[in-house]
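Sending over a structure as structure tokens; questions will come in a sec.
Complex shown without one protein chain; remaining protein chains in place.
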Amino acid sequence: MIELLLTGLGILAASGVLALLLGRWSRLANVVGATGAVAGSLLGFLPAWLTLIGGRPESASWPWDVPYGSFSIELDPLSSLFVLIVFGLTGLVAIHAAGYLDLYHKERSLGVPWFFFNLMACGMTLVAVARNGVLFLVAWEVMSVASYFLVTFYDERPGVLEAGRTYLIATHLGTAFLFVMFILMGRHAGSAASLDFAAIAGTIPESSANLLFVLAVVGFGTKAGFMPFHVWLPEAYPAAPSFVAAIMSGAMSKLGIYGLLRVLTLLPVLHEWWAWLLIAMGVVSGVYGILTGLAQSDLKRLLAYSSVENLGLISMGLGLGLLGVSTGTPGLTLLGFLGGLLHLVNHALFKSLLFLGSGVIVRATGTRDLNQLGGLARRMPRFAIAMLIGCIAITGLPPLNGFVSEFLIYLAAFTGQMRLGTGASAGMLLVIGAVTISGGLGAVAFTSLFGIAFLGQPRNERAANPAPVGWLLIAPITILAGACVAVALFVLPLVWMLLPIVSEVAHWELGGILQVSGQATQPLSAVTLGSIALIVVSLGLALLRLALLAGRRVTQAGTWGCGYLGPTSRMQYTASSYVQPAVDFFAPVLLTRTRLDAPLGLFPRRAMMVSHTDDFAKEAIYRPLFVSVEWVFVRLRWLQHGRVHIYILYLGVTIIALLTWYLSTLPPG
Amino acid sequence: MDFAVELILVFVLLTDMTLLGTGRLATSIWLSAVQGMALGVLPLLVAEHEITLRLVVFAAVVFTLKGIVFPRLLSRAARMADVKHEVEPIVGYSASILIGLVIVILSAWVGAAFPLPIAHLPVSPVLLPTALATILSGLFLIVSRRTALTQVVGYLVLENGIYILGAALAQEEPFLVEMGVLLDVFVAVFVMGIAIFHISREFDHIDVDQLTSLKD
Amino acid sequence: MILALVCVPLVAGLIAFGWRSDAGRRMLLVLSALVHLGLTAACWIELPAPMWEGWLKLDSLGLLFLSITSVLFLASSIYCLGYLGKEHGVSHIDFEEHLFFSNEPEAVFTGCLLLFLASMTLVTVSQHFGLLWVGIEATTLASAPLIYFHRQHRSLEATWKYLLICSVGIALALLGNILLAVAATGTGTTSSSLVLSELLIVKMGHVSWLKASFLFFLVGYGTKMGLAPMHTWLPDAHSESPSLVSALLSGALLNCAFLGILRAHQVCAAAGEAPFSQGLLLFFGLLSMGVAAIFIIAQADYKRMLAYSSVEHMGILAIGVGLGGAGALGAALHAVNHSFTKAMLFLVAGNVLATFGTKSICDVRGVLKVIPWSGVLWLAGFLAITGTPPFGPFLSEFTILKAALDNDRGWVAGIYLLFLAIIFVGMANSVLVMTQGPVTGTVRPDPRREGWWSILPPLGLSVVVLTLGLYIPPRLGRLLEETQQILSPTVAAQPPKVAQQVRPLR
Partner (left out) sequence: MDLATIVPPLLALVLSPLLVGIIFRTKAIFAGRNGPPLAQIYYDLRKLMAKGAVYSDVTTWIFRAGPIVSLASLILAAFVVPFATCAAPFHFQGDLVWFAYLLAVSRFISVLAALDTGSAFEGMGASRDVLFSALSEPAMLLGLAAVARQANGATEAELNLSLTGIHQAIAAAEWGGSWLVFVLVAVALFVVFLAENARIPIDDPDTHLELTMIHEVMSLDHGGPDLGLIVYASALRLWVFGAVIVDVVLPISTGYVLLDVLWSVAALFLLAVIVGVIESVMARLRMLRVPQLLVGATTLSGVALVLEYGGRLWISPSN
């Protein structure tokens, strides 16, 4: 089985290199890279799937001649869930990318992006299965660096390089924490290959658990994009081509969560304050992420911030589960972890769907500014349906999958509120409030996205008659939309698959979980039933209206302008004006800069209003930090003033200082 | 014997002080030459056993190099660069002499505080202080003078100081090594001379204080 | 054997001075480089016998540094073919001051290159401290003319600073020699030999003088090695000399100087004073990293940036040895990785300079578009030198970090990581903007300057670096472990077993 996985990896790598070598024949490279990616993903998908539906974990280990290194990999349920996500998305996104990149086959070599794309896929998979610290770190960095080169695909465009650099620096600094974490983990494992997880497990003293957890949160949180480590994310995703953003937010950011969970499985104890830390980060990310997101009129920035929000929801779920473990509340544990994991799966689906969709929009209309779009639903109906599914799902509304996971998180919070002590249950209320408000604001953001971009009348020429888009670009989106529906309808089997993972993470044997599993499965089956009912009733009503209208006059007319004759598409609400009440209401916490040239005089020439919302963490934390460091360093530059005898004075002073220090340390006499 | 040694040492000290005091290049080159000659004699005097042929040859080489060859090289460089006088130094001459005094006192103190651990060697108590003083004043020359030539002279003085220590303490230094050292110093001075020549040709001055185009 | 190692380049150099034909001389250069490499390879098969009652002896430490030197020299001599071909001609325009200048005679350049190699070889094989000193001073003298290849103001200034500062520094090291001799004189006897093997076994008469001598070695050779605050000559010399010379300087020369310190450290360790020397090495290592960080942030000149990065990595080496145990192994491995990576970067920088005709970072844009090969190598080198997997330096830096954390030096690890991070940010800001993106620089590049001679050497080096990141050959692994044994005889931490057998996970 695991050989199959490795074969898949091999195919990915080989096709990537081959594509690179075929760089001259750009089209061919495109085909090779894409087929390789799809084939490799299919091969790798299978073993992961089999493990997840109840196959027993497999592991293998080969020697690796680097310090502390060994090529140890394992495919247990936790890993295979993420391998599944990685390969599933890689395959679908590759199809989309093949169509997307084909446009550029003249001006640039497509071997390069494919090389990095497949390399990134390999890196991600290895991260998920690695069982050795060095192997993990190497895979992790390969993944990050490869994705950097994908992010800077449009390096000739202004701002892209800066965005890419922000990303590279952020991920590199995050990784530094992981170095320390893995080394500290391996400290007490005596053997030479002391960074094998097998060797680590059980040797970690409880005293160092807290430090390790903090390091993990910072290191992995940077990749996942928790506040306040998310700062690279709203820069990188818009700069990157849409398919790259899709795979990054769909799969790569999830691997941050994976790392966190993996560390939890290795740590000897789970403290309660960790849970609170996760919950707090989740609450902040959830609310602030969507709040900043809805203020963006750039489609992809909006999606990027919504990623921050959803990662926050996931973090809340996991935090609740952790709280359940540390307070010994089985129901809470089960519901929390299930909710977190399920939402993770869901987010992987609908976020990559939406990002790919943004790619289609950009390709069709040439802009990703919502205020320029409109009326796409009439012009690309099937695509619009898929996107609508994505929007409903990400808003967390029934009858789609987004609701199911949020529902579980709610349930966990309510359970905690009932079962836990006063202080703790007050915290649960915080969670309930956060999930609710982020849900409501999510509704604002995504009604704006869909309503403005797809409904109403086009706001400019390109949107009025979009360029035709190949089926390669649309097909994966349709599949993902189908997946969203499928998860909503078949959530129970999925939950059964996730239970082993919960037991692995919660340090809790499967039997105990199965006893309480009813607390999750019964409501979920009810929800599923309800969702089906919702669909059925809607269809019934539709039939009813059909019957009513049968044989009556059904006519078309212009939209009623409330008596105003000749309304134009420019008069419609734009995305900015649509979210303006919300932005105004939350102005105190948003850094929204507005520039207004009000119409003046009797015959005003032109009036304009520009509003832009900056990132709080970036402006308030990181920029000042970097600026001050540079300030200090520039002040120190006079050291190298170029006057040689002063240089020699340095020598003299050094040796004399050393001697005096040394003589002073000598014992008298 | 010891009397002669101490005489030389004191002489060296005096040359150091004068070097700190003088501004004429010719003088300082000449002073370094004299110092070198004096040091050439030194090994013959501090030798604890009888004087071997090896020792004589060595002394001769030192005498010729330090006393004759180096000064020649330097004055040739000075001629080609036709500079007669030190550019306005960073630390004035009288101030330099005072500092030199401080240096001497300091090294005397150090010499007193940390006696050489070699009881059996007939080493005069003046030796260590002199060596230190010479080294330090050499360093000080390099730091405080602006003319490239004077810096080379300073380097030589520094070298001399180290040589004093070496001659007294490490007598078992194999011949080859000593020769190698001397050769190195010789080549160093030679190369520096060439460099000075190029500097004067490129910049029409050998004021190293103006060579500051490379910096951050 | 050992004599051959030293003499081949020596003789070749002397011949080169006299030889008329350029083509012949270049052939001679490459040929002797090949021969030297061949001899070194032979040493890998079995270490040559000591000579002159152990004055010349090649232990694994020396062999490591010798091999680095030899490989780098071959690479840069091949690069030299293309370089001299381009630089051939009477007079050139200086692109900063726009004055005419003429190059040094090619004969002198080639000759000095070979003498440089000879002196460095001498350093690696000599076990006698005096001889070691002679060798290191010789490297200074042989390399000074190389820095002054372009006869123009700035290179002259650089040469002068290099000469003066290094000479003074090395003079201090000579003082160290003498103090060592004093320390070695046993109380009763007067015999004081400076041969390493004897110093390691002899009972130190006066340990306090030994320590003092180590101070002088540290400052003296540290000057040559480029430890802050004695590093001041380094950025000037590296930025002004021809790129292949810069490559040799920071790839090979600095290591040789480090070797000098390491020998002294060995003696200290043998005398049971390891903590003393290690503490000092740690201090200067961290200081150097800090200083490098200061100047790498917002650095305007990419060759100076590389030079400061050399200061940083010398600091890392010092830290590794200062930590001892696995850290020493990390340092040895890092010496290899850094030398190859940095040399490769300098060679590529040479291509960039030749194409764009400027060293200022903000004038160079779109290297990838103009000279793709160099652009790719430039990026790869950047990633490698900043310790990004899967390149070699990652492993060594990681090993050193682990050593720091394993012997409870959390603060060292913290500062180390902090500086690494700052330097990464600084270099990323400069390198990426140079390489990617459209060609919008102020200067008009001419892509013709990228020839195979100037691509192959750095390409080969980068392949080596990448390989070292993914796989460390067992022979090298053994060598590294021996080096660790030499550098920290009392093994503090668990040595990382570099070769290991198959072991099922569960």
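We just call them A, B and C in the order they show up, numbering each chain from 1.
Keep this in mind: a residue touches a chain if its C-beta (ideal position, glycine included) is under 8 Å from a C-beta of that chain, and two chains touch if they have at least 3 such contacts.
As the structure is a computational prediction, the values presented were derived from the model and not from experiment.
*Asks:* Shown chains touched by the missing chain?
*Replies:* A
*Asks:* Looking at A:I53, A:L541, A:V610 or A:L666, which residue reaches the missing chain?
*Replies:* Considering the complete complex, A:L541 is the one touching the chain left out.
*Asks:* Tell me which of A:L81, A:A121, A:L318 or A:I392 is the one touching the absent chain.
*Replies:* Per the contact definition at the top, the residue touching the missing chain is A:I392.
*Asks:* Looking at the whole complex, which of A:W471, A:W560 or A:W638 touches the chain that is not displayed?
*Replies:* Missing-chain contact among the listed residues: A:W560.
*Asks:* Per the definition of touch given earlier, which of A:F403, A:W508 or A:Y650 contacts the omitted chain?
*Replies:* Of all options in A:F403, A:W508 or A:Y650, contact with the hidden chain holds for A:F403.
*Asks:* Just name the one of A:G421, A:G601 or A:P667 that touches the chain not displayed here.
*Replies:* Touches the omitted chain: A:G421.
*Asks:* Among A:Q519, A:T613 or A:Q640, which one is in touch with the chain left out?
*Replies:* Residue touching the absent chain, from the options given: A:Q519.
*Asks:* Which subunit A residues would touch the chain omitted from the figure, given the whole complex?
*Replies:* With respect to the unshown chain, the touching residues of subunit A are 327-329, 331, 374-375, 377-378, 381, 384, 388, 392, 395-398, 403, 407, 410-411, 414-415, 417-422, 425-426, 429, 432-433, 436-437, 439-441, 443-444, 447, 450-452, 455-457, 519, 522-523, 526-527, 530, 533-534, 537-538, 540-542, 545, 548-549, 552-562, 567, 569, 571-573, 577-582, 585.
To be clear about the criterion, only the chains that are shown with their structure count from here on.
*Asks:* Specify the chain with the shortest distance from its C-alpha centroid to the centroid of every protein C-alpha atom present.
*Replies:* The most central chain, going by mean C-alpha position, is C.
*Asks:* Counting C-beta pairs in contact, does A-C beat B-C or the other way around?
*Replies:* More contacting C-beta pairs are found at A-C.
*Asks:* With centres defined as the mean C-alpha position, give me the subunit A-subunit B separation in Å.
*Replies:* 70
*Asks:* Centroid from C-alpha atoms only, then distance subunit A to subunit C, rounded to Å. What do you get?
*Replies:* 43
*Asks:* Between subunit B and subunit C, tell me the centre distance in angstrom, where each centre is the average of that chain's C-alpha atoms.
*Replies:* So the centroids are 31 Å from each other.
*Asks:* Can you list every residue of subunit C that touches 2 or more other chains, as numbers and ranges?
*Replies:* 160-161, 164, 168, 235-236, 295
*Asks:* Could you list the positions in subunit B whose residues touch two or more of the other chains?
*Replies:* 139, 142, 151, 208, 211, 213-214, 216
*Asks:* Which residues of subunit C touch subunit A once you look at their complex with the stated criterion?
*Replies:* Interface residues on subunit C, with respect to subunit A: 160-161, 164-165, 168-169, 172, 208, 211-212, 215-216, 218-219, 223, 229-230, 232-233, 235-236, 280, 291, 293-295, 297-298, 326, 329-330, 333, 383, 386, 388-390, 394-395, 398-399, 401-402, 405-406, 413, 417, 420-422, 424-425, 428-429, 432-433, 436-438, 469-474, 477, 494-506.
*Asks:* Over in the complex, which subunit A residues touch subunit B? Could you list them?
*Replies:* That would be residues 637, 640-646, 648-649, 651-652, 663 of subunit A.
*Asks:* Spell out the part of subunit C that touches subunit B in their complex, as residue ranges.
*Replies:* 128, 130-131, 133-134, 137-138, 140-141, 144-145, 148, 151-154, 156-161, 163-164, 167-168, 171, 174-175, 177-178, 181-182, 185, 187, 190-194, 205-206, 209, 235-236, 239-240, 295, 299, 304
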